[in-house]
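Encoded as structure tokens, here's the structure I'll be asking about.
Note that one protein chain is taken out, while the other chains of the complex remain in position.
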Amino acid sequence: MTLPSDNKPAPDALKTQGMPQWAEQLIGQAIAVGISIIGGAVIILLVGESPLHVFATLLRGAFGSWERTAGSLLQATPIIIAGVAACVALRGGLFNIGVEGQLYMGGFAAAWVGFSFALPAGLHVLVAMAAAIVAGALWIALPAFFRARFGTNEVVSTILSNYVAVLITSYLTISVFKRPGGWSETEPIAPTAYLPQISDVSRLNIGLFIGIALAIGLHLFLTRTSAGYSVSAMGTNVKFAEYGGVSIRRNILVILLCSGAVGGLAGGVETLGVHHRFMEGFAPGFGFDGVIAALLANGSPIGVIGTALFFGALRAGSLLMEVETNASREVITVFQAFIILCVSAQILIRRRRDSTQGERRWKF
Amino acid sequence: MKAKFRNLAAGSALAAMLLGAGNASAETLKVAAISGYFSQGFGIAIMNGLKKAETDFGVELKIVDTGNRALDYEEQFNNIAKGGEYDLVFVMGWELVDALQKSNQAYPDQRFIFIDGVLDSPSMTYVDFVEEEGSYLVGALTGMLAAADAEGFNSSDEVGFIGGRDIPVIRNFLMGMEQGVAEQAEGVSVSSVFAGTFDDPAKGSELAMTLYGQGVDVIYQAAGPTGEGVLQAAKAAGKYAVGVDIDQCGTAPGNILASMLKRADVAVYDLIKGEVEGKPVKPGPVSYGVAAGGIELKICDEVADKIPAEVKTKLEEVRSGIADGKIQVKLNQ
Partner (left out) sequence: MTFAIEMTGVTKRFGAVVANRNVSFGVRQGEIHALVGENGAGKTTLMNVLFGLVQPDEGTIRINGQTVVMDSPRRAIALGLGMVHQHFKLVPSLTVAENIFLGMEIVRGGLIDRKAQSEKTRQISAEFGLKVDPDRRVSELSVGIEQRVEILKVLARGAKIVILDEPTAVLTPQESRELFRILRRFADAGMTVIFISHHLSEVMEVSDTVTVLRDGAVVGTRPTRELNEDELVRMMVGRNVNFDRRPRKAISGRTVIELKEICARDARGVLALRDVNLTVRSGEIVGIVGVDGNGQTELAEVIAGLRAPSHGEIAVNGITIAESHPRAMREAGLAHVPADRLARGVDASASISANILMGRQYAQPWAGRGLIRWGRVREFARGLIKRFDIRARNEKTLVKTLSGGNMQKVVVAREFSRETPFLLVDQPTRGVDIGAMERIHDEIMLKRDQGAAILLISVQIDEVLALADRILVMFAGRISGEVDPEKTTEDEIGLLMAGGAERPRAAA
């Protein structure tokens, strides 16, 4: 039975076939970066520097040598892991803006295990990381429970828990575990709890591989497993998932706990791999950068590796830029703000376009 | 392998210097300063010294603000030290110590000057302010006023001290003050308390109000931002406080008696001047006390009239006594 009225694929099906979604998004991302570069250039001109020189220095600072590249990777490591944490929630249709707080709690817990216990080498670092994971999960447990049980907005509760975490760890560091005579920091952790370094040129450690493995693991989980399928269905259409038999409440709890756990691990890796102690302000902004990296990657864990590397390179490059040019590091902050603006504008535009398409399909 | 490269780089730098020597007789001195506090009291003083040196000697300045990310510090030091471009690098801030020491090991030829403290590494220069000398002066001034029952200082024979945390450097302040009181003001004692934090103005204010309530008329604070609260409390209680590190007279005009100044500007300028005039900065601690003009007790203009003339005269005698060594301020550890 064929009917003339419906004999062909919808016309825009053809269009979408010609330009895959990821390519469309990649182009969008490139436009965002392009606009940001232009905006950054204008600001650099305003402070009386040559944009070309500044950007060249930025690039050299990020990738100029193996050490500098390692520096970029070092900066990217916590952003990758924090970004994966944000992705876990995002893909389940939830927002964990509390990665920063989980990172602090995880970092502290790992340090505590590191300096309080004497354990054999391999075991010690594993126990410390486990402590970080547990601390991160515990730190999101309350917002997660309230979200699952009463539908309390998790955005607000996780944001608020950030401040509490930063202050609690600060209190514990200064008032309970402070190293005598030191700055606001705890005792150093035992070398048995160090994460192995990749090379002795830089502080780059296997945390980078942990991050990449987590990202790939999450990607495989979401695309290959039954549970992952249920989670991503929740993320794209929660009513559809509910209708299909997915236990929404239980999954909300589990997803947020996992997201918090990974957030805690981000802090643990930073403590065990880089600082080898907990200190006040040990990683300010990495949690937030992770969330932004995840949003920029549209929730794709593989994409997060890319966006986090980009942010890490910006951070590392900006350090040299500041020394060698008159542009201050704040230029990078402005630059990032431009990117965030462009990306959120894109999301809005896409959503609007999709919604008009939705309406159109429903009724002419 | 790495060392080889460095030698190579050093060699070429040497060659460049030799070649360049023909053209320019005097290389301009290049100075970098790195800290997270250039917009705050002590950092502003450092900046003033650097700017003055820039104007007077034409040195080239590079200011690097570290921000607050511990991960960045090491890289920031390395970026400065790597090129070997800067003759002197001033460093301020205890949170930078680890990164500084690592960079110092990696680039032993780079001359770092750490401001306000002495570390283990023998290859760096340390600006060490003799805070106990200034605190002695504070003790002498406040003690004499209390002993003389001067107007506004007649509630009791106690003077107050509020420290940030109970750590050695803050103990130095207290011990200097106690010695000053003991030697210059008979019958007066110091009532001291530590806030336990440098970052809690509210707590500083609360502790100050308690001391004022006990009849203390003047409090000397060495407590960073916590001390800000002490100064505010002086205003609220209509009593007196003594500022520290920088000129804090303007914080609560009329209620700040004096400020114990650490003249970081003097120290920075002095070191650069020496470098320019052929007395290069050497490793090890450099003390800046009353004698060198690095420590100064500034009596606030707003209250200068209220201090009896004989107290002022006596204070000047004490000052010169410290400067020429007649008075020894001791730290009885």
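Residue numbering begins at 1 within each chain, and the chains themselves are lettered A and B in the order written.
Keep in mind that, in the parts below, a contact is a pair of C-beta atoms (placed from the backbone, for glycine too) under 8 Å apart; a residue touches a chain by one contact, two chains touch by 3 or more.
Nothing here was measured: the structure is a model prediction, and the numbers come from that model.
Q: Quick one: which shown chains sit in contact with the chain that's not drawn?
A: In the entire complex, chains touched by the missing one are A.
Q: For the chain not shown, which residue from A:E187, A:E242 or A:E330 touches it across the whole complex?
A: Result: among the candidates, A:E242 touches the missing chain.
Q: Given the contact definition stated above, which residue among A:T173, A:N205, A:S230 or A:T271 touches the chain not shown here?
A: Candidates A:T173, A:N205, A:S230 or A:T271; residue touching the omitted chain: A:S230.
Q: What does the interface between chain A and the hidden chain look like in terms of residue numbers?
A: Residue positions of chain A that touch the missing chain: 1, 3-17, 21, 224-227, 229-230, 233, 236-237, 239-247, 353-354, 356-358, 360-364.
In this text, only the chains that are shown with their structure count from here on.
Q: Tell me, which parts of chain A touch chain B in their complex?
A: Touch residues, chain A against chain B: 61, 71, 74-75, 78, 174-175, 181, 183-184, 201, 203, 270, 274-275, 279, 281-285, 315-316, 319-320, 322-324, 328-329.
Q: Sort out for me which residues of chain B touch chain A in the complex.
A: Those residues of chain B that touch chain A are 2, 32, 62, 64-65, 67-72, 74-76, 79-80, 94-95, 97, 167-168, 196-197.
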